[in-house]
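With one protein chain held back, the other chains of the complex are shown just where they sit.
All chains are identified by letter, namely A and B, in their written order; residue positions are counted from 1 within each chain.
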Amino acid sequence: MIPLAGSLRLPLLAALGALFVWLLESLLDPYALSVAMFVGINIILAVSLNITNGFTGLFSLGHPGFMAVGGYVTALLTMLPARKGLMLPDLPSWLAGLHWGFLPALLAGGLCAVLVAVVVGFPVLRLRGHYLAVATLGFIIIVQTLLINLVGLTRGARGLNGLSPLTGPWWVYGWVVVTIYTCWTIKHASLGRAMLAIRENEMAAHCLGVNVTRVRLLAFVLGAFFAGIAGGLWAHLVTLVTPTSFSIVMSFMLVAMVVIGGSGSITGAVIAAAALPLASEAVRPIEEGLGLYGLSQVLVALGVLLILIYRPQGLFGTSEPRFLESRPAALAHPREKPDTLTEKGGIR
Amino acid sequence: MRIPFLGTLAAGLVASTFALGVQAAEPIKIVALYNLTGGMSSLDQPSLNGAKLQAKMINDAGGLLGGRMIEVVPIDTKTDQKETATAAKRAVGMEDVTAGIGYSDTTFVLAAAPLFQDAGIPFVTSGATSPLLPEMVGDMLFLVPFGDNIQAYAMAEYVYNTMGIHDVVVWTDNGMDYTTGLSKYFQERFEKLGGNIVLNDVFLTGDRDFSAQVARLQANQDKAGAVFVAAGPDEAGIIVKQIREAGIDMPILGGDGFDTPLVGSVPGEDLANDVYFTTHAYADLESEAIKTFQQGYKEAYGTDPENAFAALGYDAVGLLADAIKRAGSTDHEKLRDALASTDGYEGVTGTISYENGSRVPLKTVAVMKVENGDFSLVTTMTPSAE
Partner (left out) sequence: MSSYIATQIVNGIILGSMYALVAIGFSMIYGIVRLINFAHGDIVMIGAFATLAFGALLGLPFPLVVVLVVLAGAVVGLLVERLAFRPMRGAPQVTGFIASLAVSILIENLGLMTVTAQPRNFLVPDYLQHIVHLGGLTLRVVDLAIVAVSILLMALLVLFVRYTKLGIAMRATAENLDVARLMGIRINRTIALAFAIGSGLAAAGGMMWGSKYGQIDPLMGFVPGLKSFVAAVIGGVGSVPGAVLGGYLLGLGEVLFVGLLPPEYSGFRNAFVFGTLILILLVLPNGLLGRSEEERA
């Protein structure tokens, strides 16, 4: 029995969500609404990265790479053929003629990200810990380099601009709901258990019959799908994509959100994904009042450090707040990660 | 203390900082969108400094429209496109915004300006140089600098006709809109004139080690008479240094990205030789206007203008002030019409006129030469866009 998906709670939460978006739309000025939409996209990214990094314990930094795939694919599909002819004369004709609606284009973007994730993940997921981190970092850079150099498809450094501003609060928060619902379901289903088991002790999970390779790949691919969707939403909110739109810095911020929220905690990821950009906007007036640009980044970084020092397991650890979960805490909360200092290192 | 809504908080603080100054008339608000932190900040920060200097000078002289002060409201967009999109929404939503200025790179203008266009507020870009920008954004967008095509054509003509060099190597920074455009236009005109591109080499913004490209240039030294380097200000000085250190003495050519003292100081006076670049027409380096700007900048910020973007930011506010004066109001439509009919505004980066409905000024291009680390004006030219 999955608590959140209980028969009554689901429609109730959906209604609450709809009310929330309606309130956002009617109460906020365009600036605040824009901040709210980027917060929503952050939530999609952080919650989906949580499947990969939080549940399964893979140390992936590759999310922006998948966003780039999703963003470019979605943009190419929604663009009017006439405009494509103008901007991208070298496009293959089958692609140049396509003009899709936003939803199918987004889904296509997500699926392309999935495809890339399978191709990349299959070899790369054999790597462990920081080695995987470097490999996925490399993946972002390779994607960026390709986007810069495959001019016929991407216009190189100039990027694709003048995209229709299709992304609105309903789109963003609709996908937020889908993402959270999917992750919540997975976390509380056997797949999620398998993921957490791999994170805690891969060998033991393997011995208990978990197909480690398959589950790891699945976690990677699921994360990539939502990253692709988020990339598409992002592109049609900013109305352009360039090779530098989705950077390494962005990937660091996303991993920071997962860690601050607590690796494996969906609630934590949501709160951290909302809190970081909001904190940065909230300290902006101080920065602007003093004319000291860079101060907001310094303050947010200090805040992150303090949280990590006082709550090294993040705000929520792996768990969710009690009121959202109706099962005994002992079952729902796997043991926290062991002290890493017992792991062995070595300098020679 | 309760934390109020973000928007009101921000607006409130900005408003309160300016409420301190006792002003009878309502200020004229110009929002300045710049990347004051992150990778683009070395270009954008000087632009904002220039813009604020111009505003201060106009205000000290009594302001505009019968004593109204210009208020430059900077927003930092952190070299992050989503910050730009958000900031543009914040800017157009502010009360009584007269116009927007900003940016040294086309990509960021494209993330911000369409929102100004939709809101019907004029936007003047101080440093983005793609000649296609107005077409892509709409009738509210104006450029202060010349288009990249013009300066690239000027250099191509200068090299081919005046210097008599018919074979060149081209280096392009493929990571920037500005440099790829510059390189494309240069090659287009140079080949049309009958010139030959010996070699096309590529690097990316942020590269610091050009030793491989330098060695390849060295290997092609006999075939080429010069090297055209499409680079931004952060790479220009380093590239000159590395080419000269390898003992290659062919002329190095560049665009306005080379207009930074770093091109002289990084290689040092022994190596900063035989460098030619196009930049905004300081028709006369000794003119009053330029002296006022340079002295004012030094007084206000304790340093000489860091690169060409400082002067461009200065001119962006100057151009707007000129148009506001002529429009006699801060009404957006009237301001746009006044901007569009700008004819012969004397800025420090040259004379700005928008002709035949174009919103890219047809300005004269200055060709500068660096010798022993010193910059001097060689000539000015106005190539045709055809």
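Throughout what follows, contacts are C-beta pairs under 8 Å (C-beta built on N, C-alpha and C of every residue); 3 or more make two chains touch, one makes a residue touch a chain.
Keep in mind that this is a model prediction, so the values were computed, not measured.
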item: Option from B:Pro27, B:Pro267 or B:Gly296 whose C-beta touches the chain left out; value: B:Pro267
item: Listed residues B:Asp105, B:Glu306 or B:Asp322, member touching the removed chain; value: B:Glu306
item: Chain not shown, touching residues in chain B; value: 37-39, 41-42, 45-46, 174, 199-204, 206-209, 211-213, 215-216, 218-219, 233-234, 237-238, 241-242, 245-247, 261-262, 265-268, 270, 303, 306
item: Residues of chain A (touch criterion as defined above) contacting the omitted chain; value: 53, 59, 123-124, 126-131, 133-135, 137-139, 141-142, 144-146, 148-149, 248, 252, 255-256, 259-260, 263, 292-295, 297-298, 300-302, 304-305, 308-309, 312-314, 337, 339-348
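One rule holds for everything that comes next: only the chains that are shown with their structure count from here on.
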item: Rounded Å distance, chain A centre to chain B centre (Cα mean); value: 36
item: Sites on chain A touched by chain B in the complex; value: 28-35, 38, 148-149, 156-159, 161-162, 234, 237-240, 242-245, 278, 281-282, 284-289, 291, 293-294, 296-297
item: Chain B residues within the chain A interface of the complex; value: 3, 5-7, 9-10, 12-14, 17, 36-37, 41, 74-76, 78, 81-82, 84-86, 89-90, 92-93, 106-107, 110-111, 114, 136, 174-177, 179-181, 204
